[in-house]
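Note that one protein chain is taken out, while the other chains of the complex remain in position.
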Amino acid sequence: MKKLLKTAIISAGLIMSASSFAADYPSKNIRLIVPFGAGGGTDAVGRTLANSAKDVLGTSISVMNRTGGAGAVGMSFGAQQRPDGYTLTVVTREIASLPQMGLMQNTADDFKLIRMVNLDPAVILVPADSPFNTVNDLVAEAKKNPGKVKFASTAAPNFYLMALEQAQDIKLNAVPYNGASEAIPSVLGKHTQVTMVTPGEAIAQLRSGQLKALGVMSKERISYIPDVPTLIEQGMDVTTGTWRGIGAPKDTPDEIIEILGNAFDKAMASAQFKDFMAKGAMTIHPLKAQEFTGFVKQDEKTLSKFIK
Amino acid sequence: MFNRNIFFPSLMILFSIIALVLISQFPEPRYQDAPVGADFFPSVIAVLQIIICSVLIIQYKRSDKATKEKPLISSHAIFGFTLLIGYATLITFVGYLLASLIGFTYYLMYHRIKKPSYYIIAWIFVFAIYFLFSEVFIISLPEGLLFY
Partner (left out) sequence: MMDYLLTGFASAFSMAVFPVLVFGVLGGVILGALPGLTATMGVAILLPFTFGMDATPALVMLIGVYIGGIYGGSIAAILLKTPGTPASAATVLDGHTMAIKGLAAKALSIAAVASFIGGLISTIVLIAVAPILADFALRFNAPEYFALALFGLTIIASVSAASIWKGLLAGTIGLLVAMVGLDPISSVPRFTFGVMDLYSGINIIPVLIGLFAISEALNQLEKMSSNQQDIPPKFDYKLLSFSDFKKILPTSVKSGLIGTSIGSVPGAGADISAFACYNEAKRVAKNPEEFGKGSMHGLAAAESGNNGVTGGSLVPLLTLGVPGDAVSAVLLGALIVQGLTPGPLLFTQNPEIVYGIFSSMIVANIVMLIIGFLGIRFFCRIIEVPKILMIPIIIFLSIIGAYAINNSMFDVGIAIFFGVLGFILNKMDVPSSPILLAIILGPMAETNLRKSLIMYEGSWSFLYDRPIALAFILFAIFSVYSTVKLKKKQRLAAEKAAI
């Protein structure tokens, strides 16, 4: 009943306002839904981007945290809002993985993707005094003692680890932790031997030398950690990482997507945003709507190999 | 006769049994094999709950049962429940501001308050909170399905 009423109201609103939509957009405040908690990495990126984009758009963007189900609740909520361009959502890699795992009803197809914001590779980390010095050391040990090397996993299932395991035909003992902020102390305290996080999540420990990076899982080296070789350089063709972007409900008019896309391009090029990302060791990867959509499709395929 | 000291623990035992049935239907995990599964903890708790409730029933049967009882739910409590649920429903439809004004006024009228100062304080409070949240904390309050 409630749903029916909601649909009725939404469609009525659509008909009324469809004609006058794009001309005076944006005429009121925009909401940006962040599917993770206040204070986390996704939240910080969302808030900073909102802060930079508001000057370009000339309207304020209020951030709304809607957490739960590893992002599923917030992203589903965002997909089901009115497609008028006044509700946007930060989409993360979970939009590609969760639906395939049966943990989320909406998929990337329920969004019109506007821009990709950042793409960060995973880095393989061990304590500074670990006997492992290259990824090959790690793989050799894992081959010798299958399932014995203790891996601090930032999520379950861990797609970073699965990419390496499948490519090298190895098996580690993955202990599931709740995010990088738990996995890193576990490795520092030597309760586990190795972990994989993004450069930004471990930049403090990398700079202070508490952790040692064995390799970065990107195509090319990362500017923040220029001394760390890629896995490709070490003879393994494995790349993986995580990404974030901005999406709108799928029926949002193209003109509005266009306006927003241009605004986010400017926001991502702004000094404030670039500075923020550089300090957080995150890599801005501004893909346009079309490329971003293609990228997500590709990633869905990659992930489906791990999700049987 | 309805006796809450028997009824309530029995109800909790029933809940625990339902929980145990639900636990037996948990799907198999696909990604992580663990020595202790997803069903272990809930099962232990449900069984503990059954034991605790049984003890409570036995304890009551052994006691002298002479304690005077307060009525469980009065009509005023029912008013409270309806106010809560009505207010929450109203928020989903008309948003915070209108719902609070209507809810507060209705509440005061229900209690047959005549003093206008009470109504004015109530309305000022509602607007003050609205201002505090939207302007100072920048938290968007519910806007309601009808208006946004």
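Letters A and B mark the chains in the order given here, with residues in each chain numbered from 1 onward.
Just so it is clear, a contact is a pair of C-beta atoms (placed from the backbone, for glycine too) under 8 Å apart; a residue touches a chain by one contact, two chains touch by 3 or more.
Being a predicted model, the structure only gives us computed values, none of them experimental.
Chemist: Which listed residue, A:M101, A:A167 or A:I225, touches the chain dropped from view?
Modeler: Reading the full complex, the residue touching the unseen chain is A:M101.
Chemist: Which one, A:E182, A:D265 or A:E291, makes contact with the chain that was left out?
Modeler: Once the missing chain is taken into account, the touching residue is A:E182.
Chemist: Which residues does subunit A use to touch the chain missing from this display?
Modeler: Counting only subunit A, the missing chain is touched by 37-40, 43-44, 47-48, 51, 64-70, 72-73, 76, 101, 103-105, 150, 156-157, 173-178, 181-182, 184-186, 188-189, 191-192, 203-205, 207-208, 210, 272, 276, 279-280.
Chemist: Which residue numbers on subunit B touch the omitted chain?
Modeler: With respect to the unshown chain, the touching residues of subunit B are 4-5, 8-9, 12, 19, 22-23, 26-32, 34-38, 40-42, 45-46, 48-49, 52-53, 55-56, 59, 70, 72-74, 76-77, 79-81, 83-85, 87-88, 91-92, 96, 100, 103-104, 107-108, 111, 113, 118, 121-122, 125-126, 129, 133, 137-142.
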